[in-house]
Structure formats: C-alpha cells, structure tokens
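After this line comes chain A, so read on.
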Amino acid sequence: MNIFGFDVLSFLVFASALAALLLVFVPSEQKAIARILALGLSVAIGGVAAAVFFAYNTTAAGQQMTFQTEWFGLLGASWHVGIDGISASMVLLTGILTPLAVLVSWEIEDRVNMHMALILFFEAGLFGTFVAQDLMVFFLFYELTLVPMFFIINQWGGPNRKYASTKFFLYSLGGSLGMLLAIQLIGITAGTFDIPTLITQTDLWLNLSRPDGLFLGIPVNTVKGLAFLGFFVAFCIKVPVWPFHTWLPDAHSEAPTAGSMLLAGVMLKLGAYGFLRIVIPLFPDVWVADISILGLTTNFATFFAILAVLGIVLGAFAAFGQTDIKRLVAYSSVNHMGFVALGLAVTARIYGEQFVTGSTELAQDAIIATNGAVLQMFNHGLSSAGMFLLAGAIYHKTHTRDMTQYGGLWVKAPIYGGIFIFTSMASLGLPGLNGFVSEFLVVRGSFTVYTLLTVISMIGLLFTGGYILKGIRSVLHGPFNMHWRDYKLEIDMREFIAMAPLMVLMLITGLAPNWILSVINASVTQLFGGS
Partner candidate 1 sequence: MVPLWMYLLVAAAMFSIGVYGVLARRNAVAILMSVELMLSAVNINLIAFWRYMAPENMAGQAFAAFVFVVAAAEAAVGLAIIISIYRSRRSVVVEDVNLLKG
Partner candidate 2 sequence: MDLNALINDPNFLPWLIPVGPLLAFLIITLLTNRSKLIPATSEEYGGHHPDYDGMSVPVVTTRSRIVSITVGLSGIIAAWLISWQVVARATSLAHLGEEVFHSAVVWMNTGVSTFNMGVLVDPLTVPLLFMVPFACLMIFIYSIGYMAHDPRQSRFFSLIALFAGAMLTLVVADNLLLLFVGWEIMGLCSFMLIGFWFEKPSAYKAAIKAFTTTRVADVIMLLGIAYLYASTGTLSFREIMYNPAPGAEIVAVEGGSEAIVSEAEGEEGAIVEGEHEGEEGEEGYSSVHAETLAERLANTPALLIPGMSAASLIGIFLIIGTIGKSAQFPLHVWLPDAMEGPTPVSAMIHAAAMVSAGVYAVIRMYPLFAAGGDPHHGIFTPPLLVMAVVGAFTAIFAATIAVTQNDVKKVLAYSTISQLGFMVAALGIGGFVAAAFHLITHAFFKALLFMASGAVIHGMEHGEHHVHAHGHDEAEEHSHDSHGATVVTSHAHDAHDAHDEHGHAHDDHGHEEHAPHFDPQDMRNMGGLRKTMPVTFITFLIGGLSLAGFPLITAGFWSKDEILAEAWAGTTHGYGPHALVFVLLAIAAFLTAFYTMRQIGMTFWGEARTEEAKHANLGRGIVSFTMTLPLVLLSFFAITAGFVGVPSDFPLFGAIFSPEYNAFHHLVGAALIAESSAVPFNIFPVLVSFAVALGGIGLGYLMYWRKPLQAGEVDPLVSILGPVYPVLQNKYYFDELYTALFVKPSQWFAKNVAYEFIDRGVIDGFLHLLARVFTWIGDFLKVMNLWLIDGVGDGIPELMAKSGISFRRLQSGRVQTYMLLLAIAALVIALVFALSTGVLQAAP
C-alpha cells in the first residue's frame, strides 16, 4: 500500500510529523485556523490508521505492509517498518485518540498552534514506535515521544506542572538509558538491529554462544541478563509496573486534558508493546532462568507477575484513597495496566518455557492471556482516555479537582452524569462493556499459570469497584453543593462529540469483541507457534 509514493506506514509517521511542522508555522494568533487545521489533519491521519488496521489480513498473520530501506548503514540500522496484529490495534488506537485529543484541546487558548503541533508530533512518535521493526528506529521514536509530552505538561499543565514534568521526563529518560545500552549491546553482538532478523536467525542473539562462553570478557548469560534488565526497567517504567509508577499520578494529574488522554491512552502502551515486541521475543530464556531474590528462587516472569499483581492491588487501593479526581483516574491506570502486565508475565513465562524446553503445555492459556493483555491495552486506551476527558471536562468547569468539593452534580449535568457512569462502568469492567472482556481473558489465561497471584489480584478487582463507585458517588451523588448553583456544568457539545466514538467503541468491543480480537489473536497465536 503506497500513499504519495511512500509506503503507508512510513507515510503515517511522516505525515504526522509534517502536519506538526505545518502547524508550527500557523501564526499563533490564528487560533481557529490552528484548531481546525489540526483537527482536519489528525482526522485524515486517523483515517489512514484505521484503513491500515482494517487492511490487515488476519488470515495471513505476521508482518504485513513491511518496508525496508537503507538508513544509517554505518551502524547497521535500517528503516524497517511493518505491522502485525498487535501493532495494528495500537496504530488504530493512536489514530483514534489523537483527533479526540485535538478536539478536547479546543479549550486551550494559549499558543494554540504549538500545542496542536506538539500533539501531532507526539502522534508521529507513537506511530513510529508502533511500526518500527528495527531497534534503532524503535528507540528513536520511543524517545521522541518524550519531548512533546514533556512540553505539553510543562507548558500547559496544572499548578504543579514543573515538578510533574521533570519527574516524568527524568523517570522515563532514566529508564531509557539502560535500554540504549542494551540496544547497542545487541547491535554489537549480532551485527544488526533488525528485530525480525534477530528473532528468526537465532544464532545472532537468541542462542548467542562464544567458544569460551565469554563475551567482552563477561559470561554470555550475564551479558544477556544485563541487556534484559536494561529493557525490563525501561518498559516497566513506561507501563508502569509497580513500583515504577509514581511518575504517573503526578504527570497525569498535572497534564492538560489532552495530554492526560494521550498519556494514559497511548503512551503507557509503549511499554507493554515494548515487552511484546522486544523483551519477550529477544530474551525468552532470561525470563524463565532461575534467579534468586531475597533468598527465594524464582524467575523474572514470576517476579514480573508479582509486581503486576502488586500494581493491581495497591493501584486500586491507592486510587481508592484519593480525593483528587485526576489522581484517582491516574491510579486506575496503574490498576488496569497491572492486568496487562499480568497477561504479559504469562506470555513471557510460557513463551520462555516453550523456547527452552519446546513444550507446548499451557500454550492455549498463554494465548488467551496475551490476547487479554493486548485487548486490555486497547480497552484501557479507550476507557482511561474517556475518564480523563470527563475528569478534565468537570475540572475545566469547576476549576477544582478536589472531589470533596463536588457533590450531586448529576442534577445539573444529567448527560454528563450518564456518560460518566457509562465510562466508569467500562473502566470498572462491567460485563457487556469492553474492560470486562480483556480482564476476563487475562484472568482466565493467568489462572492456570499463576493461580495464587490471580486469586490475589481479585482484591484489586474488588477495589476497582470501590474507587469507581467513590468517583461516581462524589461527583454525581449526594446533596447538591450549592456552590455550583450558577455554574454551567453540563458537558459541552465538543466534549460530547469527543466522547461519542469512545463510548461506541467501548460498547461494541464489549458486545462483540471479535472485530479487534481476531486481528490480535492471529498474531498472538502465531507468536506461540500456532497458525
């Protein structure tokens, strides 16, 4: 598929970047032009992204729409893009959320053109990361996403934005350094950064061996372990996996609404995507190798699962303990992404064992868990973006995020109330809406692999109910706070339009998940050697 002489995936990346560039040159006093232009461009790009998703052929799973060309030959890197079902769903998510974020950013009055440009620039980074098939390209775009988001938080954020943006930036960058080293290590060792090559030609890296068992004077396993840790920490921070999550509540709650939406909606998925695309396929043996932590023998996959469950449980508790609505939603991300992490832990464990021993035992469970994890990534993208939009909408009107200041707003904002409850329920995992399908799949998949941990994670699921109800109760229920008597609290038309596609997708995915699950499933099944 080619557009204007570019292959479609490269087009997505460059079109977003060019759109951003174009917006920079819109005079800053021309707010309307900047807004409409940004919306039009992002809708068009989103359309292309959707087309890419639907053009993905599920019967022939695997890399599609690939394109490779010389790029930075000196390093051995090449411009290699392509998507599988997992990338396709993420590309779709990015394509959907960006126009909505642009639409929500209408409320920005200050340097509109720059704000919109940063959003589109961010989109370019996301697309680049999701379609990259080369470690260097991946790293480049992975890091590129940081810059626009840093400025969005730093320039348009809430009162505590300097602290939040700095924390966000340093945290992410700190993780990325190890990843850069790990990428270089792989590059030096294998002589290529090409991900499919690294996976298919197992001699290069996967079964790396040296005659004397040493590499650069260090045992090969240690080298691999260190490279693994580099990636592991970087992606854990991004997901975020407990206890690397504390940047998230600050960044989310201080970011402007559009920033929170994109941050929670797509950026967190970069981490989980990184696990699926890089860490699990490139380090299968490391995941299941015995390690000793505090005298207990375990392996990284189990360790990861424990962290995931801690994230689920403590994230839910922490959300339950909030009084700041955006912080509550932010912590709900920790909780929900914990399920993604749990699913990924199962993936890593079973994939690793399959790689090491060749047994296909529990492969079906792992497929289900992985499907659940990827679907949960998509679903969380929808529901958390929706929740942030709604939290932002009420914040925009009341100028407070303190939930104790709200109360009984439903009477003045009946439509908002309905939407809020709907979205909350999607986030809660109400059967019939999207969150349930993915959570069920993760629970089902991980039950046989990590039984006890899954049982413990149910505490988190219970308190998901707790904080969601707390949110509904303090915003909508209760005696009306007369302070807001003369405020206009009802949702704006523009916000409603931005919510509508999310709600439709939540409902459709909950009722008939196969429209996206079939795409994901094709690639996940292939990952585990199925067809």
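How were these candidates chosen? In short, all candidates are chains of the complex that A comes from, given by their letters.
Rule of thumb we're sticking to: a residue touches a chain if its C-beta (ideal position, glycine included) is under 8 Å from a C-beta of that chain, and two chains touch if they have at least 3 such contacts; residues count from 1.
Here the structure is a predicted model, which is why all the values come from computation and not from measurement.
**Q** Can you tell which one of 1 or 2 makes contact with chain A in this complex?
**A** 2
**Q** Which residues of chain A touch candidate 2 in their complex?
**A** 167, 170, 243, 245-246, 249, 314, 317-322, 331, 363-365, 367-368, 371, 408, 410-411, 414, 418, 421, 425, 430-432, 436-437, 440-441, 443-444, 447-448, 451-452, 454-455, 458, 461-463, 465-466, 469, 473, 476-480, 482, 485-486, 512-514, 517-518, 521, 524-525, 528, 530
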